[in-house]
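Excluded from the complex is one protein chain; the other protein chains are retained at their positions.
As written, the chains take the letters A and B, and residue 1 is the first residue of each chain.
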Amino acid sequence: MSQTKLKLAIGLGATCSGCDMAIIDLAEKLTDVFNAVDIVFWPTASDQKLKEFEQLSDGSVDLGFYHGSIANEENKEIAQLLRKKTKALISFGACACHGGVPGLANLTTTKELFETVYKTPSTVNPDSRQPQSKTTIGGYSLQLPKKFDTVQCLHECVDVDYYLPGCPPEVPLLEKVIEAILTGKLPKKGETLAPNRILCDECPRKREEKKIPKIYRIQQISPDQEKCLLDQGVICLGPSTRMGCGAKCLEVNMPCRGCMGPTSKALDQGAKMIASLGSILGLEGEELMSEEEVKQLIDQVKDPLGLFYMFTLPASILKRRNMIQK
Amino acid sequence: MIDMTGKFEPQILGFLCNWCSYAGADLAGTSRTQYSPNLRVIRVMCSGRVDPTFVLAALKSGADGVLIAGCHPPSDCHYLTGNLKARRRYHLLLKLLDQLGIERERVRLEWVSASEGEKFARIVDEFTEQIRALGPNRLKSS
Partner (left out) sequence: MSEQPRIGIYLCHCGTNIAGVIDIKRLLAYVEKLPNVAVARDYTYMCSDPGQQLIRKDINENKVNRVVVAACSPTLHEPTFRKVLEEEGLSPYFFEMANVREQDTWVHMKNPEEALEIAKDTIRMSVARASRLEELRPKEVKVGRRALVIGGGISGISAALDLANAGFTVYMVEKSPTIGGRMAQLDKTFPTMDCSSCILTPKMVSVSRHPNVKLFTYAEVKDVQGFIGNFKVKVLQKPKYVDEKKCTSCTECAKICPVEVPDEFNANLSWRKAIYIPFPQAVPPSYVLDEENCLGLTPLACGKCKDVCDPSAIDYDQRAKEIELDVDTIIVATGYDPYNPLNDQEYNYGLFQNVVTSLEMERMLNASGPTSGKVVRPSDLEEPKRVAYVQCVGSRNERTNLYCSRVCCMYAVKQARQLKEKHPEIEVRIFYTDIRAFGKGFEEFYEKAARDYGVLFTRGRVAEILEDAKGRNLIVRAEDTLLGTPLEVETDLVVLSVGITPSIDANEIRKILKIPAGPDGFFSEAHPKLRPVDTVVDGVLIAGTAAGPKDIPDAVAQAKAAASGAASLMAPGVYVVEPYYATIDDTICGGCGTCVLLCPFRAISMEEKRAKINEALCKGCGACASACPAGAIKTNHFTDEQVMAQVEQAVAR
């Protein structure tokens, strides 16, 4: 007797499609997936049209994956559509969960972005054209989705059942999630489908007492392969980031950039990085520091926002840069 | 908030450490030193307890200014070094506020000892006027 297959729909927001690659990276396991799951919508790898998907009855699709952030009108529409058609919706990948790298657009506005991007020294744009959401060419009306000033994560737009973080979610984690789905063992609604523990737990490096006298960028030193990068003065977001990715970046001598987002207990990944780094930077001899020396010490961190909120700005407390001029 | 006369009344949230600044604020009270009614106080045991998350949440919730008050560095802190952590976090937070387009003057770190009641009152007054000049926290309206 053939079991009824689970129906799965995969929707795309403002995505690089790395999350699609993550699914494809399941490799041979995909056959197991296809045996148990019917993918009813997947623009990247499958041929169903949007119109067909729209015509499915609401809630008839068992599961939805949405990857990418919500940066324009179309992203929003797809998100809302996916929510309507699916019973359970998984916020798939860093962009959907936390806004991802595109979230850094929240440092600016659409207007500023367009003015910069469409006017570079190497761009041929003598009339200073910018994308318009509506135009008419040869009697035909063309539409581009309107770009939002503020990038949002999925849960700010629609109700989300589960979160699967990572840029992209690593294969071992994805395998566990698929397993849980196929055996009906997903946790209660609202949970993140990655361990609620920080990266240091699975990082193989040896850790010492945390007291950073000086900060280095990874290319400025010859890092010791065995020692914790933070102990060597390289800012690693591992302590404020969920595990589940296997600490692959650390294995190739790159510090963690925080793509899995924070644990459930840390409301704002960037704020926590400020709290922790501020505490351990210059810890030794802290009682001897003058106000000026403290400023110099902290000045070593050149770009706290870009570094600490690289993947999570839209999900943070303040969400975006305050653009209102005085 | 804009009061009934249309004047902007800053709303300032203060994190006062139990041993020094909270006692200093109490001293202002026992000395009947009057100051601007614009401060709301959250007592913590040490300025080192102040997580930058709290400050960001305060700004998000609409506070026009945030005051963190602790014991004088380097050696007054009741817990020895909490204030030193607060100081480093504060400077890092200021850099973040610059990048987020929030005036760094809205978040202030002050050292107030248990005997500095007068100083505390003057800080509240001065900070209130400074925020009044800056205007309301625009996060409220955005």
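One rule holds for everything that comes next: contacts are C-beta pairs under 8 Å (C-beta built on N, C-alpha and C of every residue); 3 or more make two chains touch, one makes a residue touch a chain.
Computed from a predicted model, the values in this text were never measured in an experiment.
For the options A:38, A:58, A:179 or A:201, the residue in contact with the chain missing from this view is A:201. Interface note: of A:88, A:283, A:307 or A:323, the residue touching the hidden chain in the full complex is A:283.
Take chain A: the residues that touch the chain left off the picture are 196-202, 207-211, 228, 230, 238-240, 243, 262-267, 272-273, 275-276, 278-280, 283. Chain B meets the missing chain through residues 1, 11, 13, 18, 22-23, 25-26, 28-30, 32-35, 37, 40-46, 48-54, 57-58, 61-63, 75-82, 85, 89, 121.
The definition used in the following text is that only the chains that are shown with their structure count from here on.
Chain A and chain B have CA centres that are 34 Å apart. Residues 51-53, 55-57, 59-60, 73-75, 81, 84-85, 87-93, 95-96, 99-102, 135, 138-139, 141-142 of chain B are the ones that touch chain A when the two sit in their complex. Across the interface of their complex, chain B is touched by residues 107, 266-268, 270-272, 274-275, 277-279, 281-282, 286-289, 291, 294-295, 297-298, 301, 303-306, 308, 316-318, 320-324, 326 of chain A.
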